[in-house]
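With one protein chain removed, the remaining protein chains of the complex are shown where they sit.
Residue numbering begins at 1 within each chain, and the chains themselves are lettered A, B and C in the order written.
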Amino acid sequence: MKRIGVMTSGGDSPGMNAAIRAVVRTAIYHKLEVVGIRRGYQGMIDNDMSVMQTTDVSSIIQRGGTVLKTARSKDFMTPEGMKQAYDNLQAQHIDGLVLIGGDGTFRGANAFFDQYAIPAVGLPGTIDKDLSGTDFTIGFDTAVNTAVEAIDKIRDTADAHNRIFVVEVMGRDAGYIALYSGLSCGAEDILIPELKTDMGEVVTRILDDKRRKKDVHIIVVAEGDDFGNAEAVKAVLTDSVPDADIRVCVLGHIQRGGAPSMADRVLASRLGYAAVNALLRGEKQVMIGQINNEIVSTPFKEVVKQSAQIPADMAEMTVVLTA
Amino acid sequence: MKRIGVMTSGGDSPGMNAAIRAVVRTAIYHKLEVVGIRRGYQGMIDNDMSVMQTTDVSSIIQRGGTVLKTARSKDFMTPEGMKQAYDNLQAQHIDGLVLIGGDGTFRGANAFFDQYAIPAVGLPGTIDKDLSGTDFTIGFDTAVNTAVEAIDKIRDTADAHNRIFVVEVMGRDAGYIALYSGLSCGAEDILIPELKTDMGEVVTRILDDKRRKKDVHIIVVAEGDDFGNAEAVKAVLTDSVPDADIRVCVLGHIQRGGAPSMADRVLASRLGYAAVNALLRGEKQVMIGQINNEIVSTPFKEVVKQSAQIPADMAEMTVVLTA
Amino acid sequence: MKRIGVMTSGGDSPGMNAAIRAVVRTAIYHKLEVVGIRRGYQGMIDNDMSVMQTTDVSSIIQRGGTVLKTARSKDFMTPEGMKQAYDNLQAQHIDGLVLIGGDGTFRGANAFFDQYAIPAVGLPGTIDKDLSGTDFTIGFDTAVNTAVEAIDKIRDTADAHNRIFVVEVMGRDAGYIALYSGLSCGAEDILIPELKTDMGEVVTRILDDKRRKKDVHIIVVAEGDDFGNAEAVKAVLTDSVPDADIRVCVLGHIQRGGAPSMADRVLASRLGYAAVNALLRGEKQVMIGQINNEIVSTPFKEVVKQSAQIPADMAEMTVVLTA
Partner (left out) sequence: MKRIGVMTSGGDSPGMNAAIRAVVRTAIYHKLEVVGIRRGYQGMIDNDMSVMQTTDVSSIIQRGGTVLKTARSKDFMTPEGMKQAYDNLQAQHIDGLVLIGGDGTFRGANAFFDQYAIPAVGLPGTIDKDLSGTDFTIGFDTAVNTAVEAIDKIRDTADAHNRIFVVEVMGRDAGYIALYSGLSCGAEDILIPELKTDMGEVVTRILDDKRRKKDVHIIVVAEGDDFGNAEAVKAVLTDSVPDADIRVCVLGHIQRGGAPSMADRVLASRLGYAAVNALLRGEKQVMIGQINNEIVSTPFKEVVKQSAQIPADMAEMTVVLTA
């Protein structure tokens, strides 16, 4: 192996730059050339790529976003797109790939690599922490900390006004961001897709609290909750809680940006470093994850999107601490 | 004067606690007793008040929200409510008041003090910076910095995806928060109520940029903009910009919370200190503001809500720097 | 068990309040009374304690420091001190204890509990992450993130001036804070007690870099490094690097304060919740930790202070990424 490509794909997540940096530095350390492919699979098709040096990854470890940009590519879903991508990789003499992204990135990889034999290693880069094969994904820790800082601010104004706030956080089909940010902020209710949401119970608790002169109530709801989103929750409360002063905050895309946290930088560095070593060792078509503080490889085909795996003690604790 | 009351009223703003602290410490320094009135005028009516000591304001200078809580009171709009409030103040032997809040707070004061002669001094506490009689209001600097941090994060993900973002910030009828946060974040467009919004121009600029391969575009829109809010802006863009990938972020109540910035802590301290001294000097029914770094008193009746006063050089600069 | 005591002891760490909150709320949920003991073992001796309600832990999850204060107690090292402490616990009808602190806290516990039979459960609260029996300690994640934010700022000015900075971080005998913060900030050198520091190599690398026109160099050094502290490192560089512009920053106690990070809040909540349950289950004289995402009990007598356990891949990576 002499020349590898690296790209980011799918939704961006804080720490992707730290991963790119680790890949580039590790590759160069091992005398490999590295080509940065811009905008994910679309950049492969458009031949939008160029060689990266150590200076290209200087002072990016602390930056949000991705210097290689990212995209979702429809063209890559077609046989013609894949062929074009492969031809371009061949023309660039790229004989190994590091793919940083979420489950869509690896699904895209499967179809491609069934046909074109180029060794590829993936890194889990998504704020959603919704992938098997790893305990954490690059960006999750930062995203939740961003949500936590936002909800802390909302707590200040909620306390000042004795208000009810419904705060919607990201996570797509997974409730991790909601669960961890809700626990961290002492939310009075946390609604996630993995646990059946009973709005009747939520209303009862609010009414009980009001009777005990506790009017402040912060409900953190996952965007993918089974009951519905923040506006849906607000609608029920408006109908059921007399004189309630209810506000909705949808935290939105601030959760995707910002300087990555320490945990994400270390995770990204470690996985990026491991990815290049895996390629050099001859591993291919695997995602590199971290499980119980150890580096683990999982074949792309076995990497699945999964909702939150909540340990039993945490589920019970959630009930007790929000009671 | 032996005993003064202090309260926060209207929308909360970061730095209100710093103001309360300064009032309490300055009053005690001058051997005055201080009574904290909770939930603004409503607390006057409900007799929800108690004496404060230095220890009650210990380590609150850095906290968002208000330890005295705040509210908008409908009861205080009635003659009965006002009478009850006055009777309670009398019963508590309160012979001076410090009122921290926005224009509604001082409008409420006018009707009350026309009838009941108790010296009162106001402090401008609102994130909106929409009051005459002061260059800055307590909370504005923090709120804009919070918006700036959020938009910086949005910039990361906008850059990564080459996306258009429409970011809505607070400020009610005033465009200051939008103007200052937009300038600070290098927004490609800033839409405020004080300047006629021409969506046709916005669309033209976006289309021009796309032609020059610049796809990222952040539009900061004031919630009170003359054209409409973020969703209204998005609707136009969706119709007019082919293949645009447009996202909306409504920053919302995070702008009201959080540890106050240095500027807000210093301003709140200075105004709170000045307010007690003004009462002791015999001033009454005035708002204490800061203009050109000096303390200035303005009669409540002359304090008006006003939209942003934008110096000519800043208006021109806004055009040049977003071009 | 009807009434338990909770205290914080030793050096404070961010997240201690989140742990106290979890203990209090879990205990009350299980109909236990909770007594807060102030200033650790010294408060036991001074009978400085009082019953806590849910409202006493309201809105403390996001606060640094500890509402119960903390101290190191010399009196508790004496038989008389221990006897007095025990008598006070008896008088208060406390029949269980939750102790939050570091290795000194548990060493103190050993002597005491050899003599006085009162069930006690410990939680690892220290920024140093230097305890066996748990993967993480409460406060570590926050402390490293604080160091990272500081070093990112130093990077800005180092880059602007092409300077060498020697940054000293906390961690006592353990190099974790230095290792994780150094990796996160792309430090050019990381000096920790667990790896033999060779200043000759450091100097050589700096001189090589200078030859390649790279003048910026950030060295993160653990306060307990085998070579010496930041000033010692600077002294060598001053002698060995011609024309070097070298600055020292000792980050110091900022690493102990601040709002805890998400990871510390979740960890503290989880361990605090588990501690009360452990007491109720009859466990005693054990520290509750988290290993591989599971709750684990370790007898106090087996909890030892330990330096950083660095996985082989991370040690190698550190060499490659700082090269």
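Keep this in mind: a residue touches a chain if its C-beta (ideal position, glycine included) is under 8 Å from a C-beta of that chain, and two chains touch if they have at least 3 such contacts.
Source: prediction; values computed, not measured.
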Which shown chains does the hidden chain touch? B, C
Among B:Asp12, B:Asp128, B:Asp159 or B:Asp225, single out the residue that touches the unshown chain. B:Asp159
Out of C:Gly5, C:Gly64 or C:Gly289, which residue would touch the omitted chain in the full complex? C:Gly64
Chain C, residues in touch with the chain not shown (by the definition above): 8, 12, 14, 16, 39, 63-66, 69-71, 146, 150, 152-157, 159-162, 165, 247-254, 256-258
What chain B residues would touch the chain not displayed? 21-22, 25-26, 29, 59, 61-62, 135, 141, 144-145, 148-149, 152, 155, 159, 180-181, 183-186, 259, 261-263, 265-266, 269-270, 273-274, 292-295, 311, 313-314, 317, 320-321, 323
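FYI, only the chains that are shown with their structure count from here on.
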Among all other chains, pick the one whose mean CA position is farthest from the mean CA position of chain A. B
Give a one-word verdict, same or different, on whether chain A and chain B use largely identical residue numbers at their interface, taking over half shared as same. same
What's the distance between the Cα centroids of chain A and chain C, rounded to whole Å? 28
Where chain A touches two or more other chains simultaneously, the residues are 152, 155, 159
